[in-house]
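Can you read through this structure? Questions will come right after.
Missing here: one protein chain of the complex. Every other protein chain is in place.
For chain A:
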Amino acid sequence: MAKTLFDKVWDAHVVKSLEGGIDVLYIDRHLIHEVTSPQAFSEIEKRGLTLFRKDQMVATPDHNVPTKDQHLPIQEALSRHQVDTLINNCEKHNVTLYGLGHPFQGIVHVIGPELGITLPGRTMVCGDSHTSTHGAFGAIAFGIGTSQVAQVMASQCLLQSRPKTMRITIDGKLNKGVYAKDIILYVISKLTAAGGTGYFVEYAGSAIRSLSMEARMTICNMSIEMGARGGMIAPDETTFDYIHGREFAPKGEAWERALDYWSTLYSDEGATFDKEYNFPAEDIEPMITYGTNPGMGIKITSAIPDRLAEAGEESFNKSLKYMGFQAGESLLGKPIDYVFIGSCTNSRIEDLRIVANYVKGKRKASNVNAMIVPGSKQVEKQAKAEGLDKILEEAGFELREPGCSACLGMNEDKVPAGAYCVSTSNRNFEGRQGPGARTLLASPLVAAVTAIEGKIVDITKHLN
């Protein structure tokens, strides 16, 4: 029977099926960070259990690490305590940890792929909803809660009901100035913030195939923003080329065997999905969000809608009131106070190159405070090797040290109340970047142009 990519990977991980449609799903790799793991370690200890497969776990602190002076002790006491707790737990339970200062440290969803831990056909989890990122390699990867972190620690398994499948196909040629971020913001604006709930999404079509691995990660990363547990893309030559030679990627004969297996991972001709969507690539333009959930996105040149079919009036008005916008108005010309380039969505080397390439020889607007936070130590090192730090510095930007940073403001990097921030991150929820902060999600290019212009503009007019 014709199977979807999702079905192939899921079926290969079912230890057993229980009554009531629940599967015991085996998890190949478990990533952990400082925020959602301490209570799980305590739970394991409380029950007198040990880690079932510690060698399939990797830890790194990312959520509340400072992005300046990482060589010094963390100033904020609670953050320091949480990071220290991770260090202690990893030492005690013998889990591999890439701590601050380690050349592999970074945002958990940036380091997994770049170290070759994320591989096609694997199942991966992390106590973080953006674990969906790893699906770009044809893995089943999804975020879990802390109780589930403890379950995986105890058994390397989870009890899961099988999600429904959805395929989103985007065929055609992408317009100039359109990046992966625009594609996913466009898709979420069409499907809404709840449109993918209950589904696992496969992205397909020629426009998706044309994307680099880093761009594919941006797309899969935001699957959760339409409620989907995860998103995935069938692995191909682009995937294999990316993985080849990475730190933990299979080598030699194991590489050949891996390629044979990975080459079977695609949705068979005639495989059926519970839901299908098709969008023409030509319809996608540079996007931006105006509201307080990622589904509230528009083409940057469009006006804010008068109402939303999927939202009640009260919720829609509450959102616009928070943002300080009016229904029906255009965002063009709106002054912006902050630009944040970073997060597990857009903090990889290609993102930094897009920004550096645009701002080279220009100067950021004086009203804008610009933060650029690389996703990992490796990204930071590469950016410096390419001289991007100098270009950014000359344009008035600062390349900081890796972490989640202003995406969720658990560290010092926050946007003040009432201020507008064009951000390459993934969530524009109320207060996400700091209490009262107003977030507009966009691509690295839109963020770069905004930083230079000091306001929202039609970026297509600024491209050569």
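Assume a residue touches a chain if its C-beta (ideal position, glycine included) is under 8 Å from a C-beta of that chain, and two chains touch if they have at least 3 such contacts; residues count from 1.
The criterion applied here is as follows: contacts and distances are computed from a predicted model.
S.K.: Could you tell me which of "ABC transporter domain-containing protein", "3-isopropylmalate dehydratase small subunit", "Formate dehydrogenase subunit alpha" or "Ubiquinol-cytochrome c reductase iron-sulfur subunit" is the UniProt name of the chain missing from the displayed complex?
M.R.: The record for the missing subunit names the protein "3-isopropylmalate dehydratase small subunit".
S.K.: Among the options A:Gly177, A:Pro250, A:Gly297 or A:Gly403, which residue touches the chain absent from this view?
M.R.: Result: among the candidates, A:Pro250 touches the missing chain.
S.K.: Among A:His93, A:Lys318, A:Arg353 or A:His462, choose the residue that contacts the chain missing from this document, as touch is defined above.
M.R.: Answering carefully, the residue with contact to the hidden chain is A:Lys318.
S.K.: Using the document's definition of touch, tell me which of A:Thr67, A:Gln105, A:Thr133 or A:Gln151 contacts the absent chain.
M.R.: Final answer for the missing-chain contact: A:Gln151.
S.K.: Footprint of the hidden chain on chain A, which residues?
M.R.: Chain A touches the missing chain through residues 12-13, 15-16, 18-22, 24, 26, 28, 35-36, 38-39, 42-43, 47, 49, 52, 63-64, 78-79, 81-82, 85, 119-123, 127-129, 143-148, 150-151, 154-159, 161, 163, 193-194, 197-198, 224-225, 227, 229, 250, 254, 257-258, 261-262, 293, 295, 311-312, 314-315, 318, 408-410, 417, 427, 429-432, 435-436.
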